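Of the protein chains in this complex, one is absent; all others appear in place.
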Amino acid sequence: MMDKKIPVAVLAATGSVGQRFIQLLDNHPWFEVTALTASDRSAGQLYGDACHWVLPDAMPEWAAKMKVLPTAPESTDAPIVFSALPADTARDAEPLFAQAGKAVFSNASAYRREPDVSILMPEINADQAAIVDIQRKKRGWKGFIVTNSNCTSAGMAVTLKALNDQFKVKRVFAVSLQALSGAGYPGVPSMDIIDNVVPFIGGEEEKLEWESRKMLGRVQGESIQPLDFAVSAHCNRVAVTDGHVVCLSVETESKVSVEEAINCLQSYQAPEVSRDLPFAPKPVIVVRSEKDRPQPRLDRMTGKGMATVVGRVRPDPLFGLKMIVLSHNTIRGAAGGSIYNAELLVNLGKIV
Amino acid sequence: MMDKKIPVAVLAATGSVGQRFIQLLDNHPWFEVTALTASDRSAGQLYGDACHWVLPDAMPEWAAKMKVLPTAPESTDAPIVFSALPADTARDAEPLFAQAGKAVFSNASAYRREPDVSILMPEINADQAAIVDIQRKKRGWKGFIVTNSNCTSAGMAVTLKALNDQFKVKRVFAVSLQALSGAGYPGVPSMDIIDNVVPFIGGEEEKLEWESRKMLGRVQGESIQPLDFAVSAHCNRVAVTDGHVVCLSVETESKVSVEEAINCLQSYQAPEVSRDLPFAPKPVIVVRSEKDRPQPRLDRMTGKGMATVVGRVRPDPLFGLKMIVLSHNTIRGAAGGSIYNAELLVNLGKIV
Amino acid sequence: MMDKKIPVAVLAATGSVGQRFIQLLDNHPWFEVTALTASDRSAGQLYGDACHWVLPDAMPEWAAKMKVLPTAPESTDAPIVFSALPADTARDAEPLFAQAGKAVFSNASAYRREPDVSILMPEINADQAAIVDIQRKKRGWKGFIVTNSNCTSAGMAVTLKALNDQFKVKRVFAVSLQALSGAGYPGVPSMDIIDNVVPFIGGEEEKLEWESRKMLGRVQGESIQPLDFAVSAHCNRVAVTDGHVVCLSVETESKVSVEEAINCLQSYQAPEVSRDLPFAPKPVIVVRSEKDRPQPRLDRMTGKGMATVVGRVRPDPLFGLKMIVLSHNTIRGAAGGSIYNAELLVNLGKIV
Partner (left out) sequence: MMDKKIPVAVLAATGSVGQRFIQLLDNHPWFEVTALTASDRSAGQLYGDACHWVLPDAMPEWAAKMKVLPTAPESTDAPIVFSALPADTARDAEPLFAQAGKAVFSNASAYRREPDVSILMPEINADQAAIVDIQRKKRGWKGFIVTNSNCTSAGMAVTLKALNDQFKVKRVFAVSLQALSGAGYPGVPSMDIIDNVVPFIGGEEEKLEWESRKMLGRVQGESIQPLDFAVSAHCNRVAVTDGHVVCLSVETESKVSVEEAINCLQSYQAPEVSRDLPFAPKPVIVVRSEKDRPQPRLDRMTGKGMATVVGRVRPDPLFGLKMIVLSHNTIRGAAGGSIYNAELLVNLGKIV
């Protein structure tokens, strides 16, 4: 617990990811929400009136009473800004906050492909945080932008990082079964998913095939150099509220047995600088030994929704190793991930 | 329409696959159901009383009035027997029927691995029907056993057959999203699947990795020689009533473009001997061009549930080709498949 | 089959009810679709391009090739118009068609409360069809408007009509469990209904409490006089694609046993003029004797989706009789109902 909490703002606070930010920041030991923004339609109203709250736990009372502000740097003095903006709005709005000296922790995909922007996951690539100094300098910003991973890439990237450290990953097949909350609200129409599967999610396969390579990459010179391995992805939407499942087949450079893989995953540790932060999952990876786990309904809240859960580690006739990976898409894969990122940057002294 | 219909019996007629047989045989142009069998507990009752009917269309009236018989060759004079027996019972019971001169069309997995038993799909391997003569001779049976494919392998085998004919298949990644009806009744508990995915189906991955190779194989000497290619499978259960989806990545020997693959699939034709049978799907493969199809709820009844539906044919960064395959698991992948098999054997004059 | 089919138009043909009209009119023995209209955004395109088809059976080919027209009387010569317009658009547009001499069969609620407009269900109130002459005269129209019932009221009104004929209905409790398709497309967001129930549907309880009284009413002078009985309704949305369930408790003036009620329902017949029309359900009411039926997935297609299915007829400790009523909300309760209405008006010679 800090002496004095750091003020933070949540951009696009009325949407489903914005709501998760508010829920997860409730009683955060370091941060205190002092500003909520939304589109012009909602600005001026009380958050309790403007927001159609869709999460199981009730809206925190402090949030209900806050006035919704316009999404502009002038709205807040907070040095930290969590952005739940949609990608198209984020593209224009987030740089304004960075320019104004804010540390922007973004859930949007808008800047993930920029070479000087990190897709940060403190348990695997804390060293990429160094890129914010380059970004500041290059772009002339007082603040910076850090993004979190795509919701589906998160668990997969953690799993591949652990395996890559010991066995070097070469090729990966990944088939996702993704939860409905990943599409936001109103998102997927119910008539499309009851008694059904939708074997398509716009742009998702491209993200999965590319993002994990950048997340496992390193800062080289002024940009982040992706790690060199190849991914093929199929993405499906299924009738699950929260929790993305990925079926993973992994080819490694060194030969690896099932036992070695399990040991490697179970013993994986976050870098020291990330290990004891409030939102750090401990352990980072939980390996289940049952024949039919992980399952979204039963396992998504493992480690308060921040852990990566792996199961059914077994031989793959083509690539050597097969397994199932689960992570909570709106906690580890969205709002929780950004909060963990902010904790890391505070810990590194990058936020004034 | 035949002059006189051929009498057929359905074994284990009260279960969910048995019910599908009865539904699909209702008004069949060649076959007439003259006997229904079930376990001793049900034998002696009227079928309408003994059976907890779980299909949307009502039980045919002729079936409701039939008396359920014990599962024994003496129960029926019918030369054709459709077996919906569970694998363990099938192992002992089906040979008795074959010995007694019946043509047994089995939905059970019990004999699929025997080298002299075909996993028959008339649209792809009608030539394997020849094995019944070898089987008769070797085993001293007057009748024979023909099995249908595993419900998940069916659509995949058809797709791979078409591609293999033109481009030779080398390696395949297959991830299934399987419907609940595949587990029979009562099958999967609802608490296991509402808001959930179960990433495990006992024995299914092994079947998928092996069966399609045998289905694409040929009779050589006294046995069926599997085709030589490699498959890696992950199998998942999802909250869908009927219709199995398979995400497929395929590596072929000859280079193939998306357009060539689509043409190849669309123009695929069943062997002439199978092409005009009552249950023959026409076309065998329907290729959808929408970005998000096939989907189980919308596409499973394509070709009265006998067609293989393929969509999202696109490049795969690792194996060259990716696509989605859907087929109806209790029609093409179970009862309908066995009926089509029987039609083929009648057409070949193998049934006296 | 008629010598020459009557041309018909479908208004708002691209929406989910419009799609049902097209599906049900495919191969209709009397009607031939000659015009499809939609909003200005879609007008000019081919129907196959403009429409995001969401029904399980494929779009009829003839429809795919038709050009979508603007929703205006000038768009078509057809004397019969099926309207799938939303209520607000229907209010302005439907009278224009009626004025232009068209017989408008509307699925919208816009005119249901007008005293000179019938909520027509040929199996129970064919005599109300006479109101179209009064309507023409009063409003100076060459054509007329006939509406179908609200999707939830339909099965309940049929059931109450049969009981009222013999025992006179006094008071009714009705609790609905309504399917998702009733909300159109995109309709209910999936996050609102997976693992959930929504105990509210805007305006629905008021409709249920009022419409059935009008449907059981009679033409008196220049208006339809509702029957005098009282209804209390609760309406819920559940995770079902098609088929509305209503739990019904009924108090009658004459005492009635369960057996008498079952006989009354089973023997109910449509008025002679409606009995043999192409879309007439035969029987009108199917009474199931199982302890746990009707169920939406198993029973909604009874009588091609036009029958009312009743089950669990049993004593009610407060009102005398309890039962479960099921009817298909987008067939009997929407498009199919309007087609049946048009058949009746043709049969009565009211359409030139």
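Which chain is which? They are A, B and C, in the order written, and residues in each are numbered from 1.
What we mean here is this: a residue touches a chain if its C-beta (ideal position, glycine included) is under 8 Å from a C-beta of that chain, and two chains touch if they have at least 3 such contacts.
Since the structure is predicted, the reported quantities are computational estimates derived from the model, not experimental observations.
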- prompt: When the whole complex is taken into account, which chains on show are touched by the absent chain?
  reply: A, B, C
Query: Which one, B:166, B:241, B:263 or B:347, makes contact with the chain that was left out?
result: B:241
- prompt: Among B:172, B:188 or B:219, which residue is in touch with the absent chain?
  reply: B:188
Message: Across the whole complex, list the residues on subunit C that are touched by the chain not included here.
response: 171, 173, 175, 177, 192, 194-200, 209, 230-232, 234, 236, 238-241, 245, 247, 249, 291-298, 311-312, 316-319, 322, 324
Positions on subunit A contacted by the hidden chain, ascending: 54-58, 194-195, 241, 297-302
Field: For subunit B, residues in touch with the removed chain
entry: 16, 54, 180-181, 185-195, 239-241
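Keep in mind that, in the parts below, only the chains that are shown with their structure count from here on.
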- prompt: What angle of turn lays subunit A on top of subunit B when you fit their CA atoms, given in steps of 5 degrees?
  reply: 180
Query: Between subunit A and subunit C, what is the separation of their C-alpha centroids in Å?
result: 48
Query: Tell me, which residues of subunit C touch at least two other chains?
result: 54, 194-195, 241
